[in-house]
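Apart from one protein chain that is not included, each protein chain of the complex appears where it belongs.
Order of writing sets the chain letters: A and B. Residues in each chain are counted from 1.
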Amino acid sequence: MILDQVIFLITAVVVLTAAILVVSVPKMIHAALWLILALAGIAVLFVLLQAPFFAVVQVIVYIGAIAVLVIFAVMLTRKAMQDDGPQLNRYSVLAAAVSLMLFAVLTGMLLSWDGANNLPVNPAVNPDTIVNLGESLTNPQGFLLPFEVASILLLAALVGAIYIGREHRAGKEEE
Amino acid sequence: MTISWLYIGIFLVVSLGLPAVAIILAGILAPKKPSPEKSIIYECGVDTHGETWVQFKAQYYLIGLVFLIFDIETVFLYPWAVAFDRLGLFAVLEGLLFIGILTGGLVYAWKKGAFEWA
Partner (left out) sequence: MSLSDLLILLPQAFLLVWASLLLLVDLFISKERKVITAILGAAGLAITLGLTSGQWGSRATGFNQMVVVDNFSVFLSGLFTLAGLVAIVIAYDNMRRTGIHKTEFYSLLLFSVAGMMLMSAAADLIIVFLALELLSIPLYILAGLAVPRAGSAEGAIKYFLLGAFASGFVLYGTALIFGATQGTSLAGIMASIQSGTAELPLLVIGAALLLVGFSFKVAAVPFHMWTPDVYQGAPSPVTGFMSIGAKAAGFAALIRVFSLAFPSLAGQFAPIFAVLAGLTMVVGNVAAVSQVSIKRMLAYSSIAHAGYILMALVPLADPSVAANSTASALTYLVVYGITTLGAWAVISAVENADGGDTSVRDLSGLARQHPWLAAAMTFFMLSFTGIPPLAGFWGKFYLFRTAIEGGYTTLAIIGLLSSLVSAWYYLRVIVMMYFRESEAGASRAPSIQIAAILLALAVLVLGLFPSGLFQLALQALANGVS
């Protein structure tokens, strides 16, 4: 338990620092790299929460694909390595106030929940969550329908990505 | 459970630590005799011109997007593959249907020339 807590504290510090750096460093490409560190830290948090599937998703999708896309997007811009002027605009105080308010509301909501005050001690850990997930994804009484619809959804998104992307590239030579 | 993840953690620390130690040690041990000649970008032949941070082609992004879609497909197939031993024939077929639908997307992408580097 102590080991878990130590790992959690270290990870939390790393994630928060990285997250603050994402929004505060002036160069976009650096922000993208700090983002990767923050996402990796979240993956560790998922592991600590006994949610191995989400840890894997975090690494595969967020670090593997989203972060790569973000870096691509930054590289597509003309000013990847230039400072982009001041980091704050005149609404920064207002934004900070709103964010703090949201934080307070969410925290208050969580604290009002019974589960937050009497945490289960040594909860039963299911070692087979991923196997169970795999079984329920293909079970008609489980999540078969969302599973297949998600596939169609990805197909539609793929068509869209190619349609919009290809169009942008061709423009003139298109039939 | 946590123990098995600890191995990954140890690997992570070691893999980050080795290069870090190597770089830091080199920085401490190496003799320092700076000269302007040494600060030039290393290049065989002619000296480089202009910025090294060039703008990428939009094509990269399209490839990236297609990659993202198939990456998310992996997320769905991962638990399916882990549970493969325990699944019946129908469940396996359902997974194949999932793959089949996205193969259609691959055919579309291919035919539309999304992978051509033009």
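Here is the rule we use: a residue touches a chain if its C-beta (ideal position, glycine included) is under 8 Å from a C-beta of that chain, and two chains touch if they have at least 3 such contacts.
All values derive from a computational prediction rather than experimental measurement.
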Residues belonging to chain A that touch the chain removed from view: 109, 112-113, 140-146, 149-150, 152-153, 155-157, 159-160, 163-164, 167-168, 171, 175
Touch residues of chain B, complete complex, unshown partner: 90, 94, 101, 104, 107-108, 111-112
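Methods note: only the chains that are shown with their structure count from here on.
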Chain B partner, complex, touching residues on chain A are 3-4, 7, 44, 47-48, 50, 52-53, 55-57, 60-61, 64-66, 68-69, 72-73, 75-78, 80-81, 125, 127, 130-135, 137-139, 144, 147-148, 150-152, 154-155, 157-159, 161-162, 165-166, 168-169
Quick check: in the complex, which residue numbers of chain B touch chain A? 1-2, 5, 9, 51, 53, 55-56, 58-62, 64-69, 71-76, 78-84, 86-87, 90-92, 94-95, 97-98, 101-102, 104-105, 108-109, 112-114
